[in-house]
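For this view, one protein chain was removed and the others were kept in their places.
== chain A ==
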């Protein structure tokens, strides 16, 4: 999780622009190397995606043919029908939406508020608290899974939403990211708002957040994608479509009659990908920098 998050975060804070600039200043060799790297990355990312998409339109007998079929010979939408009917697909979608929505909102709100407190308020133990939060980031959640499982199932929370949601609602990453964002804002604007009589909430809502949208949106997208794709914990917590999320549902597709029916699984995967893809495309143009333009320079 932290890997992808860190990458996106770095990009958002303007790394992209610098790279582009650096490239235009260097020789043709660098340029070629740059394009080559881009092609490699594109293939690594795009090929599997393409394969998933193509497979989801194939008939079962065409999937294992040699040599590989790069375009479905017998184009069919049956796998989509199978994916949405063989399992309680819409139940899983509902669970995914509910769990992702609650978790994302909780994480974003808690992340912003805790980061705001850490960045703007002076209170004893502030530094220590931040170190504790960083430390929490360093603990892989696979380590805490066993004790969490014991605790949550003891409380009888298996197959409940709260059993899935509450243990996942920690926000160390968001706190860390947003705190650094808030600290990077020009101090004189914050002081100006203090002199203008803005209380803490008004300061957050009218002054601090409007200058932080790109980071906040990146953080939100990361959070939504992570929660939507979360597998291990929901898998441990739910047995069926009562609380299972889409990724869990897709595994039931795999096991339905003993053999792996790859076409419906791929179809299900495509359907599961669509919402986050749309969300990303809708929000990415807001992730540009430059919101502080004109604030503190003459």
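Methods note: a contact is a pair of C-beta atoms (placed from the backbone, for glycine too) under 8 Å apart; a residue touches a chain by one contact, two chains touch by 3 or more; residues count from 1.
FYI, contacts and distances are computed from a predicted model.
*Asks:* Identify the UniProt protein name of the omitted chain, choosing among "Paraquat-inducible protein A", "Tryptophan synthase alpha chain", "ABC transporter ATP-binding protein" or "succinate dehydrogenase".
*Replies:* "ABC transporter ATP-binding protein"
*Asks:* I'm checking contacts with the chain that's been left out. Which of A:189, A:217 or A:271 qualifies?
*Replies:* A:189
*Asks:* Among A:97, A:136, A:198 or A:276, choose the residue that contacts the chain missing from this document, as touch is defined above.
*Replies:* A:198
*Asks:* Identify the residues of chain A touching the omitted chain, counting contacts across the whole complex.
*Replies:* 186, 188-189, 191-199, 202, 206-207, 210-211, 291-298
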